[in-house]
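A single protein chain has been removed from this complex, and every other one stays in its place.
Chain naming follows the written order as A, B, C, D and E, and within any one chain the residues start at number 1.
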Amino acid sequence: MNELMSQAIDLMIVGMGFVFAFLIILVFATGLMSRIITRYSPPEPATPARSPRARPKAPASVDADTAEAIKKAIAQYRTRHKK
Amino acid sequence: MNELMSQAIDLMIVGMGFVFAFLIILVFATGLMSRIITRYSPPEPATPARSPRARPKAPASVDADTAEAIKKAIAQYRTRHKK
Amino acid sequence: MNELMSQAIDLMIVGMGFVFAFLIILVFATGLMSRIITRYSPPEPATPARSPRARPKAPASVDADTAEAIKKAIAQYRTRHKK
Amino acid sequence: MEKLITLWTGSGLFNLSAGQFVMICVGLLLLFLAIRKGFEPLLLVPIGFGGILANIPEAGLALSAAENAIHFGKPDVLAALSAVLDVSYQAGQAVTPDLLEAFKHAYKEASYDVVQQASVVAQTYGYTNGMLYNFYTVAIASGAAPLIIFMGVGSMTDFGPLLANPKTLLLGAAAQFGIFGTVLGAALLDWSGTMDFTILEAAAVGIIGGADGPTSIYVSSILAPHLLGAIAVAAYSYMALVPMIQPPIMKALTSEKERSIKMSQLRPVSKKERIAFPIVVLIATALFLPDAAPLLGMFCFGNLMRECGVVERLSDTSQNALINIVTIFLGLSVGSKLSADKFLDLQTLGILVLGMAAFCVGTACGVLMAKLMNAFTKEKINPLIGSAGVSAVPMAARVSNKVGLDANPHNFLLMHAMGPNVAGVIGSAVAAGVMIKLLG
Amino acid sequence: MEKLITLWTGSGLFNLSAGQFVMICVGLLLLFLAIRKGFEPLLLVPIGFGGILANIPEAGLALSAAENAIHFGKPDVLAALSAVLDVSYQAGQAVTPDLLEAFKHAYKEASYDVVQQASVVAQTYGYTNGMLYNFYTVAIASGAAPLIIFMGVGSMTDFGPLLANPKTLLLGAAAQFGIFGTVLGAALLDWSGTMDFTILEAAAVGIIGGADGPTSIYVSSILAPHLLGAIAVAAYSYMALVPMIQPPIMKALTSEKERSIKMSQLRPVSKKERIAFPIVVLIATALFLPDAAPLLGMFCFGNLMRECGVVERLSDTSQNALINIVTIFLGLSVGSKLSADKFLDLQTLGILVLGMAAFCVGTACGVLMAKLMNAFTKEKINPLIGSAGVSAVPMAARVSNKVGLDANPHNFLLMHAMGPNVAGVIGSAVAAGVMIKLLG
Partner (left out) sequence: MEKLITLWTGSGLFNLSAGQFVMICVGLLLLFLAIRKGFEPLLLVPIGFGGILANIPEAGLALSAAENAIHFGKPDVLAALSAVLDVSYQAGQAVTPDLLEAFKHAYKEASYDVVQQASVVAQTYGYTNGMLYNFYTVAIASGAAPLIIFMGVGSMTDFGPLLANPKTLLLGAAAQFGIFGTVLGAALLDWSGTMDFTILEAAAVGIIGGADGPTSIYVSSILAPHLLGAIAVAAYSYMALVPMIQPPIMKALTSEKERSIKMSQLRPVSKKERIAFPIVVLIATALFLPDAAPLLGMFCFGNLMRECGVVERLSDTSQNALINIVTIFLGLSVGSKLSADKFLDLQTLGILVLGMAAFCVGTACGVLMAKLMNAFTKEKINPLIGSAGVSAVPMAARVSNKVGLDANPHNFLLMHAMGPNVAGVIGSAVAAGVMIKLLG
């Protein structure tokens, strides 16, 4: 086994060890953080988990009048179909 | 009184003097500019003083068809309510 | 005739010659490209020549509900006018 | 095993100094103030985060290649640097903390050409500038970022209220007393032996009283870069505290009757006047104070783009994408100056105290100037709009409006206060120019 | 008192030279043309403003650190610079205007390495590069800004009309005669002894005839940077004047009947052809004229981003935020070259005259080429679209359309003229490549 091999094996052991150590610490730190926040803060209206890397669409910008007209149109439509 | 004190006093006198001198010049220059512009130009529809650091919202962009449909819906709604 | 003149004449002959040569090559290359693409690809719905340096407007973003309501309003309106 | 030791001796926990720990806490505090208390978050979030990054042990994000090379102190690198920095060291000699201190000190005092040479030596040995150091060089040391932000502010500023009532420029002038008064205050502190300031440092601290972020950063990057972190933090913090700092002073200096003065509605201002104004300011700057040309020039350029009506695209970009991009890097760069050895110093305390005094003095002088003007003119102005002369746009104008409404619920001073408010921006840029001219 | 004198002797009014005064007026004129007359405002507003900034006395915004050091002429700094610049001067010797002239001249003629050394010396003594000088270095001297703008233009260009009728590329070729004809004109002026030009200067002036801003700036920054200001101003001004320059020439060279020729509707162009075209142009460039690769490469890259349909985000950014940001700094940087000693010169007059001639010759050659093509082909083209070959997108195409409508109110030539119009952009980039190859 040449030097590169032993270096690579070393790197793998230390590297994976460290990655796991770091992320395990993070699991506990995150859990602790969540618990502290949940305990010491007033319950707030929580946002449900969003789909990542996608921002919520901007709200359809329709002015008040339009919205009103549309609501009426919908209401009208429903009323008619009930008949 | 040490040197720094005398430097600071100097700086204050010269500095405030200059700031006032400059802004007084600006008061006159601005007044002159406004008078010249008002005299030598045709009266134009002046814009009222806007709220600073805030730009007007972009107009709601609804395409022609939608607008047409909405107008009809509103007209319809109004007609009905008159009845 | 001084040296600058002869340089300028040289530059003009070589330059214009090259510009024409290059663009004539491009005429043929473009024609060839268009023919190859037209022959070897399935006919696709071609876009008509657009006005340059102007991008099409973004489609009006109206959410599904609104669109539905508007469709109904239009349908309703048409139905009435038929009567 | 050896590699595990490398990881451990290179970890933050192993190397964390007390100073770095405190500074990370300061960074967290700034984030808290920005996010929970709404203290100028656009700047204090990047500054606070940058401050934390700058204090991560061993990462050297805020250090130049040469500083990193000295920090790691390998004998052969030090030997190469010793020739450049004129520190006596020979390869093989023991590397003691004192020796490293000597190198650091020599680097700090080195002239431009020596710094350049040290940088080449360090990079030849494979060291690199930290990320934040690069950001600082490009954004602040070059002077570019504060000027570009000032351009963006210009393109967001409406001079209409000022043009309708140009006299209010004087209120913006008076409030700059806060700047020069603070310089005097720093001199007093130095005289009394409480803490040491040079005239350059005193001037840089004074500019906090200008209540204008980019101006403060621009001036301190020229006069006293080592104080830039503390000055920027103080400037933005106090700007956020304006609604708490100003009202008591305003009330103490005015009577109920003065606070109730109603001002006549502002005249409409024509488009041509709006276009001509930035050019008038530019020419006045060119004729009387060339040293204010970078600041006021970019400010007027931004405003001209806004008002001329033919370069909407450029104006939009300068007040959105461009200013946002520059703000991110400006903030991180300012944060890079929040290192323990520069911030955890008695001077920082002085800066915080003097900065607060500067705001108070500026507010008071603005109000008093308004009262003085009323003694000479027929058409009275409400002295409450004088406090808006410190700038802190648009916060100070809103404070004037609010205090005015307390006295008379039908008296809306907002538009009237916008005049002195933007005048304060011009005033502090002029004061900055004077200080750069006389001291720079 | 001494400080007041410092302020006064450092003020613009005290130091304003006649040349600077004239150049500030030129800057104001450019702003007037841009804002009131609508002359290419996106460029001429920043250029005009930059021109004013560059001529503010004592501010040195357009000067390098070394030029600023020479300007202020302190004996010890000059002594340090004299060794680098090889000017005979000893510390203590009197500083005369002649001496400063000698330093300035030596700096201007210095090679790259000497300029670098002078810069280090000046910065060691505390002088800094002016703001506009920094902008120029980053934006134009590096070549980046014109290329990035060209990329943006590429992503705003629709090659559809050209692809539908590739023959119109020849019209874009013919119009480039304006470029080379102008080089000849400059040589004639030089020969007649009216004014002096080198071949590099003549070529840089000729590129005005390309009627393409970024190409003009790119070429002149390589061949004759000292003329860049005048060339850019001429190029953008004449592009704005196209609706006045072209119609008389077009009418003089065509008969009423020719102007009324109706052209058949353009065939639809498939998405695949649009995607393939920039790649075809790129490969042709790679094979035949590598020196045009920066310009045409970035142009094709922009166009490929536009047409490929899978990188909408990048295409949008390159035609909005990015091009706007770069335009601001490009304009200010061009303005930095509007300094009195470079602009107020007989050559500038020559540039203005020759630039106008270039547009006229290009227009005429485009029209004549169209007539020549009609002599050989069955399907006639309206010779009015030939004038669009000078580029000046989309102004020249609109002119073709308008003159065509005058002759026949039902004849819409706009789309047909867009082909030669964008061909003109390619043509002038090719001409630029040839000139850089042969002279650069």
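Just so we're on the same page, contacts are C-beta pairs under 8 Å (C-beta built on N, C-alpha and C of every residue); 3 or more make two chains touch, one makes a residue touch a chain.
On a predicted model such as this, the values are computed, not experimentally measured, just so you know.
Judged over the whole assembly, touch between the missing chain and the shown ones holds for A, C, D, E.
Of the listed positions E:Gly10, E:Gly229, E:Pro247 or E:Gly297, the one in contact with the omitted chain in the full complex is E:Gly297.
Contact between subunit E and the absent chain runs through residues 111-113, 116, 142-144, 147, 151, 275, 279, 282-283, 285-291, 293-294, 297-298, 301, 304-305, 308-311, 313-314, 316-318, 321-322, 434, 437-438.
Touching residues on subunit D toward the chain that is not drawn are 3, 6-7, 10-13, 15-16, 24, 28, 31, 34-35, 38, 41-42, 45-46, 49, 52-53, 55-59, 61, 120-121, 123-124, 128, 131, 134, 320-321, 324-325, 327-328, 332. Panel shows subunit C; residues 10-11, 14, 17-18 of it touch the chain omitted from the view.
Keep in mind that, in the parts below, only the chains that are shown with their structure count from here on.
Between subunit D and subunit E, the least number of touch steps comes to 1. Per the C-alpha superposition, subunit B sits rotated 120 degrees relative to subunit C, a value rounded to a multiple of 5. Placing every chain at the mean of its C-alpha atoms, the farthest one from subunit E is found to be A. Subunit D has its Cα centroid 36 Å from the Cα centroid of subunit A.
Work out the mean CA point of subunit A and of subunit B, and you get 41 Å between them.
Each of residues 3, 7 in subunit E touches at least two other chains. In subunit A, 62, 70, 73, 76 are the positions where the chain touches two or more neighbouring chains simultaneously.
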